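With one protein chain removed, the remaining protein chains of the complex are shown where they sit.
And now, chain A:
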């Protein structure tokens, strides 16, 4: 990768991180805590929605966020031709 490509790779990585971390904060601190009371007015399948986000919804979202991250990073790596994964095992 030349200098320009490297900068592009890092910029796209940071942008992906920013989007995912925003969702991370919205479901946990947002839906689970800050807005839990208004969300609890809505009840789905027996669950007050804010309570559901705090106890289960946020956890499920976290798994999805990491899944999106690994898949998108794989794509990004492929696009920039970084695929020597197995050769880089080293330890001091």
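Everything below uses one rule, namely that contacts are C-beta pairs under 8 Å (C-beta built on N, C-alpha and C of every residue); 3 or more make two chains touch, one makes a residue touch a chain; residues count from 1.
Keep in mind that, in the parts below, contacts and distances are computed from a predicted model.
Q: Name the omitted chain as UniProt records it, choosing among "Tetratricopeptide repeat protein", "Sarcosine oxidase subunit delta", "ABC transporter substrate-binding protein" or "Cation acetate symporter".
A: The chain we cannot see is, by its UniProt record, "Cation acetate symporter".
Q: Of the residues in chain A, which ones touch the absent chain?
A: Answer for chain A: residues 1, 6, 9-10, 13, 17, 20-21, 24, 28-29, 32-34, 36-37, 40, 44-48, 50-52, 54-56, 58-60, 62-63, 65-67, 69-70, 73-74, 77, 82-92 touch the chain left out.
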